[in-house]
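Here the complex is missing one protein chain, while the rest keep their positions.
We just call them A and B in the order they show up, numbering each chain from 1.
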Amino acid sequence: MIINHPLLGPRDSAEFVYLGAAALMDRPDPETASAEDWHDYAYLRDNPAGPHRELWFHEGGDRSILIVTRDTTTHEITGVELAREVASK
Amino acid sequence: MHDLTPITALGGSAARVDSVGDVTLTEVPDVALASVAARRGHEGVCAQTLESVLGTAAPSPGHAAEGAEYAAFWTGPDQWMLSADFNGYEDIAARIKSEVGDTASVTEQTDAWVCFDLVGPHINAVLELLCNVDLAGFQTGRATRTSIHHLGCYVISTDAGQSVRILGPRASAGSLHHAIITVMASAL
Partner (left out) sequence: MTQKNRLNGGQIDRDTTLNFTFDGKQYAGHPGDTLASALLANNVRLMGRSFKYHRPRGPLSAGSEEPNAIVELRSGARQEPNTRATTAELFDGLSATSQNRWPSLAFDAMAINDRLSNFLTAGFYYKTFMWPAAFWEKIYEPIIRKAAGLGSLSMRADPDTYDKGFRHCDLLIIGAGPAGLNAALTAGRAGAQVILADEDFRMGGRLNAETYPIADMSGADWAAQTVAELATLSNVRLMPRTTVIGAFDHGIYGAVERVSDHLATPAAGKPRQILWRIYAKQTLLCAGATERPIAFDNNDRPGIMLAASMRAYANRWAATPSHRVAIFTNNDDGHRTAHDLQGKGVKIAAVIDTRQDAPRSYDYEVLQGAQVVDTKGRLGLTFVEVNQVDGSTRTVECGALGVSGGWNPNVHLTCHQRGRPTWDENLAAFVPGGTLPSGMNVAGAANGDFSTHGALKSGANAARKALGLKGRAPAVPEAEDAPGTQTPFWYVEGCSRAWLDQQNDVTVKDVKLSHQEGFRSVEHLKRYTTLGMATDQGKTSNIGGLAIMAELAGKSIPEVGTTIFRPPYTPTAIGVLAGRMRGKEFHPTRLTPSHVWAKERGAVFVEVGNWLRAQWFPLPGETHWRQSVDREVTATRASVGVCDCTTLGKIDVQGSDAATFLNTVYCNGFAKLAVGKTRYGLMLREDGIAMDDGTAARLAEDQFVVTTTTANAGRVYQHMEFVRQCLMPEADVQLISTTEAWAQYAVAGPNSRRLLQKIVDPDHDISNEGFPFMACANITVCGGLRARLFRISFSGELAFEIAVPSRYGDALMRRLMAEGEEFDVTPYGTEALGVMRIEKGHAAGNELNGTTTALNLGMGRMVSKAKDSIGSQLSERPGLNEADALMQVGLRPLSAEDKVTAGGHLMKASGPVDAAHDQGYVTSAAYSPTLGHMIGLGFLKDGGNRMGETLRLVSPVTDLTVEVEVVSAHFVDPEGERVRA
């Protein structure tokens, strides 16, 4: 696959390490979260047949973590963002 | 002055040089390196300071720049690798830190890398067997990180189609060197 890196342009997915669903970025607030919230965060993942937001770590590149929106049925990539920029919004 | 004798990344006392046809691979031990990463909120000042240090703008993603004393290439968002002649700049990290102050984190990287120069008229035939770089667009001044023999390396185009600099992880210098020279024999 080719991931269109926001800074570096098209890069082979072989340069990346897959880190899982982008939901991992939504870590519960330790002040308010219930045990169920933590359980869901640690163990439950959506497994959509279709667009999926997921984290790709450019381990063999600039070490940016990207949020890639990829259709799991076709591998079509419809969006690529820098995770740090999204997280700090 | 200390009295410890250095060895090169390939374990020798002198830099290794290998030629196949008119392409030459030279180990370059005399490179001092330091990583410069802008502090959060100081990205602009850091880039300005680097511009004055380099004498030219800090390179943008995928690029390298060369100044009088220092050269630099982009390594990540708001992060660069600066290089200089090891002789005279062995303390590169301290020198750069004194320039950037609290606007950037500076880390000595001199001996984290082995440096090779690959020079000759047919280096693209070698590179295409080594790494996934779109050579048609790899003009002078481009720099990229890529995998060579499963090693994360930086490749810098110092003279398009004629000369590249390759930085690879120092501990794997032998494997990287082996990979490059076997491919030179294969491609040339």
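In this text, a residue touches a chain if its C-beta (ideal position, glycine included) is under 8 Å from a C-beta of that chain, and two chains touch if they have at least 3 such contacts.
Bear in mind that the values here come from a model prediction, so they are computed numbers and not experimental data.
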Contact partner of the left-out chain, one of B:96, B:151 or B:166:
B:151
Touch with the missing chain holds, among B:58, B:131 or B:155, for B:131
Would you indicate which residue among B:51, B:66, B:85 or B:108 is in contact with the undisplayed chain?
B:108
Absent-chain interface residues of chain A come out as 1-2, 12, 17, 19, 24-25, 27-28, 30, 33, 35, 38-39, 41-43, 55, 57, 59, 63-65, 74-77, 83-85, 87-88
For chain B, which residues touch the unseen chain?
1-9, 11, 29, 35, 37, 39-41, 79, 91, 102, 105, 107-113, 128-129, 131-137, 149-151, 169-176, 178-179, 182-183, 185-186
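The rule we apply is simple: only the chains that are shown with their structure count from here on.
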The residues of chain B that touch chain A in their complex are 61-62, 74-77, 79, 132, 144-147, 152
Chain A residues within the chain B interface of the complex
7-9, 12, 14-15, 59-64, 82, 84
